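The structure under discussion appears below in the form of structure tokens.
With one protein chain removed, the remaining protein chains of the complex are shown where they sit.
This part shows chain A:
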Amino acid sequence: MGFDFRIDRRGGIPAYVQIVQQVQQALRLGLLQPGDRLPTARAVVEATALNPNTVLKAYRELESQGLVETRRRHGTFVTGTLGRSSADSPWRAELADVAGRARAAGLERDDLAALFADVLEDLYPSKEPDVVPHQS
């Protein structure tokens, strides 16, 4: 199995963000799954002609998002998933049930979204927003 990154030099999106996004996209499509190995940073450097620090920055970013893990001497492996199972997740059915009852009780879409964000905020203490700059 391989993974060839394609870097678009004209789009204005930083190269390291492109690498992160291509891995995220492959995870969403199920083209990468937990246990799969990403190419070594060196192999990516040679194939893309990017500065080594740029590739390492992308891999560190993927690690901090919990999507991959680098094991010394073995390489970088996929450890996370992204949203693929959302359609058939049992949690989705439960949320849909709650949301349906809330709408029946007269809540607007924004009310429900605000409530959900509030609950999330309580359960998951908010992270610093500087972790993932998706745009330059």
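Going forward, a residue touches a chain if its C-beta (ideal position, glycine included) is under 8 Å from a C-beta of that chain, and two chains touch if they have at least 3 such contacts; residues count from 1.
By definition in this document, contacts and distances are computed from a predicted model.
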| item | value |
| --- | --- |
| Listed names "NADH-quinone oxidoreductase subunit J", "sulfate adenylyltransferase", "Peptidase M75, Imelysin" or "ABC transporter ATP-binding protein", with the criterion being the UniProt name of the chain not displayed | "ABC transporter ATP-binding protein" |
| Residue among A:47, A:82 or A:112 touching the omitted chain | A:47 |
| Hidden partner chain, touching residue among A:7, A:58 or A:78 | A:7 |
| Positions on chain A contacted by the hidden chain, ascending | 7, 9, 12, 15, 41-42, 45-54, 136 |
